[in-house]
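Notes for the one structure printed next.
Just one protein chain is left out here, and the rest sit where they should.
Labels A, B and C are assigned to the chains in the order they are written; within every chain, residues are numbered from 1.
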Amino acid sequence: MQRIGVFVCHCGSNIAATVDVKKVAEMARLEPGVVFADDYQYMCSEAGQAKIGAAIKEYNLTGLVVCSCSPRMHEATFRKCAERYGLNPYMVEIANIREHCSWIHKDMEEATQKAVILARAAIAKVNLNAPLQAGESRVTKRALVIGGGIAGIQTALDIADAGYEVDIVEKTPSIGGRMSQLDKTFPTLDCSACILTPKMVDAAGHEKIKIYTYSEVEKVSGFVGDFTVDIRKKARSVDEAKCTGCGVCQEKCPSKKTPSEFNRGLNNRSAIYTPFAQAIPNVPVIDREACIKFKTGKCGVCEKVCQAGAINYAQEDEIITEKYGAIVVATGFDTIKLDKYDEYAYSQSKDVITSLELERIMNAAGPTKGHLERLSDGKAPKEIVFVQCVGSRCSDERGKPYCSKICCMYTAKHAMLIRDKYPDVNVTVFYIDVRTPGKNFDEFYRRAVEEYGVNYIKGQVGKVAPQPDGSLLVQGSDLIDNKQIKIKADMVVLATAIEPNQGVRNIATMLTASIDTNNFLTEAHPKLRPVESPTAGVFLSGVCQGPKDIPETVSQAGAAAVKVIGLLAKDKLTTNPCTAQADELLCNGCSNCAKVCPYGAITYETRQVNDHGIREDRRIAVVNKALCQGCGACTVTCPSGAMDLQGFSNRQLIAEVDAICR
Amino acid sequence: MSVNQEFRPKIVAFCCNWCSYAGADLAGSSRLSYPADVKIIRVPCSCRVNPMFILRAFEKGADGVILCGCHPGDCHYSTGNYYARRRMTLLFSMLDFMGVENGRTRVEWVSAAEGVKFSTVMNDFVEKIRSLGENVRLGDLRCKK
Amino acid sequence: MKKIAISNLPKLYAAIAKAQSLILPVKTAGKTNFSLWTEACDVDLQTLKTVKSAKDAFFPQSETLYHCHRDGKNITITPEDLQSESFVVFGIKGCDVRGIAVLDKVFLAEPVDSFYAARRCHGTIVSLACGAPEESCFCKVFGIDCAEPEGDVVTWLTEDYLYWKPVTEKGEKLTALVADLLEDSDDAAVTAQKEAIGKIVEKLPYAALSLEGWNGEALNEKFNSPLWETLYKPCLACGTCTFVCPTCQCYDIKDYNTGNGVQRYRCWDSCMYSDFTMMAHGNNRTSQLQRFRQRFMHKLVYFPANNDGMYSCVGCGRCVDKCPSHLNIVKVIKAFGKEGK
Partner (left out) sequence: MQEVKNRALALLKDGTVKRVLGWRIGENTYDPEPAFFESEEDMQTFVYNNFCAANLSKYMIEASKLEGKTLVCLKPCDSYSFNQLLSEHRVDREKTYIIGVGCKGKLSIENVKRAGVKGILSVNDTDPLQVETLYGNTEVSYKAAMLDRCHVCKGKEHVVYDELIGESEDTSTADRFAQVQMIEAMSPAEKFAFFQKELSKCIRCNACRNVCPACSCRKCVFDSDKFDSAQKANVDSFEEKMFHIIRAFHVAGRCTDCGECSRVCPQGIPLHLFNRKFIKDINTLYGEYQAGADAEARGPLTSFTADDAEPSVVAEGGTK
């Protein structure tokens, strides 16, 4: 049986004016377990807290009920107070007789009666409280960033600059990501590579940053502050330590028929290759599926020409196991496949291209050396049509329901650049809406229309039909003039929807981070915790969380870095003691609790239990206290009541219900 | 329907700590009144509320039970209220199926900023319970002794 | 011998109910059980076996023992009143009447169960002969004559009449109460029915069930038999057999929290339940095999050993009809019988 002290606060006149505080104390004294009850002007004051302290000592109290303002206001205060006087802080319950009573009721008798009942409920609960200890867990002061695009690079740089070790794991042979494929960036039109490359170099040269390219995360275990990650470093077939990056091997390689991933398949690359000239590391990889040596055993040209002797055909995948305190997901995006959009003739004509392909065409290092030309015949186009929202804002299952966010701006950029460089080319843009919120964005778009004379038509394109003469007949509607439009175009550019990178689902599963229906990672709170995943210690950076442009990505990357730094700065993490716990004698091991846990805090282990003399191996749910946030979803899913929540246990809540209803 | 003004119903309101309880606090600090018949139980999340708690309240003499949580999509724990929504929908449907007046149970989404809504909802709910009268279909007779 | 026309039975019920409460087989939602007579109830004398036995009338499935009421720091305890008014249980079959005799052995022995004793004292038993015994009946094995059951009043139901024969003083009193409705009669119809019943009973499939070897002496041999290992396997550990049984007498005592106090009540318990006789240290029977064995050992070995050979099975066959897994006492007895041969 508890020895409970009840303390009724007047809160000046805030409570006392409408609640008879003496009466509340008097009634509380009659409740089971209560050995002391008193009222005071301001319980939260130093003097009020001293009164509580004195009562704890004098009456040997084991639990406290404070009838006062909202627990959201002073629960922490009274918990600290209890702790100061030698009581477990979780032996305190608050009866909210201010916000939920005195402030909303006018009739004194009625308000007093309600206050008595609220106190009764709190007393009933405290009778069942048990001392709880906040646990501690250690923090490994190293972060992992998955993805080496601009988001990942920025996050890594910010974390490293704060003095913490960071590893970047990048799937492709080089860091740089999508941004490295872009030609110019909006709204300033500066060269993408010019602003990205220095960052890549910084990251590569940073003493706190280690970069694993051509590598993938294979396994993640552990929890916030203490993750263990297996990284598969794929066999590069080139010794990174020896390679000087001279590039001779790529020139001499006889296998040159593999579509270049970097150039979106618009031209070919060799079997041994670096994706692009500024690649970091500047060390090629051998694409074993394309390499003649690997396919037939004959060739070995690269090995012969490599003066550094860096070629190593026998190299094998390597598994690196490393510990991290925090993990940032920055896996970025890709454009959707267009096979369901036959009406745009993407697969039928080489001159129907995606915007990302146009970036490569416009780029001086691209397949056309930066000349705007048709890929079919190399002729300069005179009439270009841009189609917006290809697969974005789509109501059927062919595309995506969301707005890809960046297309309006990059199309304005493309249109402007083309009109600037080739004033004789006619540019028409079909759009549903033009969305340009952002600093200097709308100004940018208006320049395209007003200064560069880009022809914007509100309406959708119904069909692109390749003509025998090699032109493309674009049929669309103009919703403003309400007419059908036909344009004989030389080139059609599709603003293709973006979607999260394919691998993200697998990564999310490994991290137990949740994913929405569009495969974007879910944030812990859409407004208030946008860079944290619901899984503690996992953070989100860049487009993996939702469509963003570069400035937004970089700011989010910085925000994620700050969250990581905040975590790594701690030596130990204090865990919330109000967590779920499974009773091993009642647990069925059915796995339903794990299914509703938003934090992946529940795992199962087979354990021998002694159930009243019967010893058997059982599958039992285990709650990771460091991950559990105490929502209680699992407790209701559990039919046997094996899963319970400390601090809000089934019996405590039932006791409150009973006290209120009696 | 005639409303017995003398009848003071017992009403249990489960409020999630992050939105609805804060919404109730805001109603309080804004001095937005609602009948004293409503007594609030704080839970971490609407998903913590077990159907057994609701039946228990009726068993012990409650006349109405209301569950308040964050708006869908705004759950502090991101998904809790989605589960609560399914559970409560099915539970309420079963109670309705068994002939318990469906006005006695309710779910409302109230954010921390919606003090006005909290007060309006509670006023409305109490009014509804008053019109339904005492809960006779789900109580345990032993508690009336 | 008295008789009353079937068409007048409602009058008989009303007349009894006017003076004291009347409990009899009533059909509710398709099933017939003993229940309090009301004007609107659907009395069903045609169904041979009520789902539950008539045991409830004297030993209800749950009954309050006392109330504790808390008022501030004061607690008042109010014991539940004992049965103080007379009542009639009408239409009990021979097996169930014997069931009550079994309960008497338990509850009327020292220390006397005052709640039960009060009910026995105030209850009048009007039994009814079984016009058409069914295949699961084996009361004959326990020496029960379903054609002429025990009771304070014995009745027989034919197509037109209910024949009424008071046997005890209580029976005479009740007969006097309803004398206006009864007319005198000879025994012819009853004798004919008894003869017909006797012939049917001979043909019952379990009529020749042998209880040889089931007694106190056989305790160790039966208890340690390997047969239980197979027999218990299909048992679901539900309490159906126990709760439909006229003789099962185990109960649990529990408290109900009424908010302002506690209501202490007792309710039937089942030895088939895993938490039966659960104590602080755990359970003294940890496997279903043990629990299953307990039920039959109790009925056929322990009980007769302690009660001059009286079995605590009356052959009503309810468990035979109702077991979800088609297990039953007959199969158990037969399994051991085969083993013996």
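Worth a mention:
Following the convention adopted for this analysis, contacts are C-beta pairs under 8 Å (C-beta built on N, C-alpha and C of every residue); 3 or more make two chains touch, one makes a residue touch a chain.
Keep in mind the model is a prediction, meaning the values are calculated, not measured.
Partner chains of the missing chain, restricted to those shown and counted over the full complex, are A, B, C.
When the missing chain is restored to the complex, the residue among A:379, A:421 or A:619 that touches it is A:619. For the chain missing from the display, the contacting residue among C:102, C:129, C:146 or C:204 is C:204, taking the whole complex into account. Only one of A:50, A:201 or A:585 touches the chain withheld from this view, namely A:585.
The chain not shown here touches subunit C at positions 28-31, 33, 48, 51-52, 61-62, 132-135, 200, 203-205, 230, 233-234, 236-240, 242-244, 252, 254, 256-257, 265, 267-270, 273-275, 322, 324-327, 330-331, 334. By the touch rule set out above, subunit A reaches the unshown chain at residues 583, 585-592, 595-596, 604, 611, 616, 619, 637, 639-642, 644, 650-651, 654. Panel shows subunit B; residues 50-52, 55-56, 59, 72-73, 79, 82-83, 85-103, 105-107, 137-142 of it touch the chain omitted from the view.
Quick note on the criterion: only the chains that are shown with their structure count from here on.
When the C-beta pairs in contact are tallied for A-B and for B-C, the bigger tally goes to A-B. Averaging Cα coordinates per chain places subunit B and subunit C 46 Å apart.
Residues of subunit A in contact with two or more other chains: 658, 661-662.
Within subunit C, residues 258-259 each touch two or more of the remaining chains.
By the touch criterion given at the top, residues 72-73, 257-260, 282-283, 286-287 of subunit C touch subunit A in their complex. Interface residues of subunit A facing subunit C in the complex, by the touch rule stated above, are 30, 612-614, 658, 661-662. The touching residues of subunit B, counted against subunit C in their complex, run 60-61, 142-143, 145.
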